[in-house]
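My structure is below; once you've seen it, I'll send some questions.
With one protein chain removed, the remaining protein chains of the complex are shown where they sit.
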Amino acid sequence: MTNPVQTLTKSVTVNDNPFMKPVEWLSLFLLAGVILVVLPLMLDGFRLNLVGKYLTYAFVALGLVICWGYAGILSLGQGVFFGLGGYGMAMYLKLEASSIENTKIQSTPGIPDFMDWNQITALPWFWQPFKSLPLTIVLAVAVPVLFAMLISFAMFKRRVGGTYFAIITQAIAAILTILIVGQQGYTGGINGITDLRTLHGWDIRTDSAKFILYFVNGGLLIACILAAQYVKKSKLGRILVAMRDKEDRVRFSGYSVAGFKVFAFCFAAGLAAIGGAMFTLQVGFMSPSFVGIVPSIEMVIYAAVGGRLSLFGAVWGTLLVNWAKTSFSESFPDLWLFGLGALFIAVVLAFPNGLAGIWREHIEPRLTRRAKSLQAPEPAIVPPHGAPAE
Amino acid sequence: MLGDYSLGDLGAIFAMQGFAGLILFSVYLLMALGLAIIFGQMGVINMAHGEFMILGAYVTYLCSTFCQTYLPALFPIYFFIAMGLAFLASGALGMLVEWGLIRFLYKRPLDTLLATWGLSLILQQAYRSIFGAREVGVELPSWLIGSVQVTDTIEIPINGLFVMAVTILITVCVALLIFRSRFGQQVRAVMSNRAMAGAVGIDTEKVDRYTFGLGCGIAGIAGSAFTMIGSTGPTSGQLYIVDTFLIVVFGGAASLLGTIASAFSISQTQSTLEFFLSGSMAKVITLLAVVGILMLRPQGLFTLKVRR
């Protein structure tokens, strides 16, 4: 059996390729068109808000494409970064919602309600920076990235391999969940941080605000795709692929393998954090259930369904899985897990490259032929794609 | 907190606490043994491991209800029958899954994670559809309930001792099977060099199928034994999965001895910490310690010397 992943790495081996090939521009416009024009025209406010929520997961899936697909680092703890980003934003929003006026029935007005319930009488120090919006925006991304750096630096220095890293990140997700749930006076516990109202005085609960936030989210997502594309196309991206396929050779060529891996992991963490912050803004609360293991694995599945080597695929995959989840569960509340489980198995068995694989094998060749882009046939030499684990 | 108690009291508590740790150790080891074979030997990340355990638990439940209604004479010893059946049921399902799913994925170990995650969703829903969403209670024969009075103050739970005995038995069997039998020789050969093993005439596909089945079967036994100390419901399997993986990884994936050592150290740490701290913090500190040590020593406690 030939490895179907091979065809996908083709573009990377061409040295003098442009930032994006015509087909890729086409995919980008298609995606942008659907997200920013078609869906808003087609869907009502409620469904559009749902799509907005799904798209926040797409940030995580994008990060996973770089970190798992290209650098070969599978993380089962992306929920940690999504959650940290989301909590950062939620802390700011909660402080704004807990003005002295709003909370005057509490024994200590001016602090979030759950702190008051837990006999905390002053705002803890780590909540203080989240009184300011600019600082919050910086911290919501910086904290997860620094945390990712801390985790990954120690591990990649010691050359922790694929599966091990996956299990360790999973354990970290478990630890953080228990910690957040256990320290409910400081974190809101299992309820999470709820009842968020305004962003710098702007009521985010109204339909118009949700509409605007949807476009902000969509725009940010496109920007992140371009950023990821830049990483992928730069020399860095090629080193990542080389590393994934033959780590030792890259090391012997004088590159610091650990450094590049740390970068890829932090990049993915940063994207996840942006997603988390946008999630909080659109949904209006943050809950420890995102930090746990189940959502972290689900996010990997989004990337897998979309195709782990395709940035656009990741977004489509996220939309497809979530759409399937919502519509299965609305029509068959008793049986929807069967459908979802079968979908995952089918994707892994039949379409190991996910949606992107289908696109590249069946649709793209036709497009290219039709466009007659008159390029000489590309050399079919491809680095053998081993399992990303090794 | 210990100042107010007499020496005798303290001695009794330490003895019981020691046993609590040993029981936890047996539980952890039993959970991890099946996975140590599947993940450690075969490299398959089986996220449905917990569901295979729960299958064993449900088989035990069926057995207990059946014996109560039709064969009350057998009830005192039904637990042994149930364990055997649990092994067979989970093992058979495991072999079926290997044949239908896992064998296509040996070259892509991380994909097994996704596929088995899908499988675990399906199994959970299947249990829910068949047995209902509520937990089921498994009734124990009376000799398994209660505790042994060692001295006036020291009491040891019988079901804990029983789990310990089962664990020792299974561990010894697995060790013999892997290191002393012809089948074990083939398993080890296939795992260390698949192509070469095939070349010398080992039916690698068959070995894979039986190995996976064996791992799942042991999970089934574990699930059966856990009906004595835990809950049996469609989602109970998920409670075990993180701990189990961590134990196997901490031990050094390919080493049976490592799994035993890691189950021992994690259980003792947790059990001791639980005594002095609150339950949540004990868990957090234990997991943190494990992660910390893994960062310093990524290959786990014990490792085969393999050139990578």
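The chains carry the letters A and B, assigned in the order they are written, with residues numbered from 1 in each.
The criterion applied here is as follows: contacts are C-beta pairs under 8 Å (C-beta built on N, C-alpha and C of every residue); 3 or more make two chains touch, one makes a residue touch a chain.
Heads up, the rule we're going with is that contacts and distances are computed from a predicted model.
Think of the chain that is not pictured: of "Urea transport system substrate-binding protein", "3-methylmercaptopropionyl-CoA dehydrogenase", "Probable DNA metabolism protein" or "Peroxidase", UniProt labels it "Urea transport system substrate-binding protein". Checked against the hidden chain, the listed residues B:60, B:186, B:232 or B:299 yield one contact partner: B:232. For the options A:302, A:316 or A:336, the residue in contact with the chain missing from this view is A:336. Interface residues of chain B facing the missing partner chain: 5, 9, 13, 16-17, 19-20, 23-24, 27, 124-125, 128, 132-140, 145-147, 149, 155, 157-160, 226, 228-236, 238-239, 270-272, 274-275, 278-280, 282-283. Seen across the whole complex, the unshown chain contacts chain A at 44-46, 49-50, 53, 105, 107, 114, 117-119, 178, 181-182, 184, 189-192, 194-196, 205, 207, 283-285, 287, 289-290, 326, 329-330, 333-334, 336-337.
FYI, only the chains that are shown with their structure count from here on.
Here the spacing of chain A and chain B, counted between their Cα centres, is 33 Å.
Taken in their complex, chain B has these residues touching chain A: 43, 45, 47, 101, 104-105, 107-111, 113-115, 117-122, 124-126, 129, 238, 241-242, 245-246, 249, 253, 280-281, 283-284, 287-288, 290-291, 294-298, 308. Listed in rising order, the residues of chain A touching chain B in the complex are 3, 74, 76, 154-155, 158-164, 166-168, 170-172, 174-175, 178-179, 181-182, 293-294, 297, 300-301, 304, 334-335, 337-338, 340-345, 347-349, 352, 387-390.
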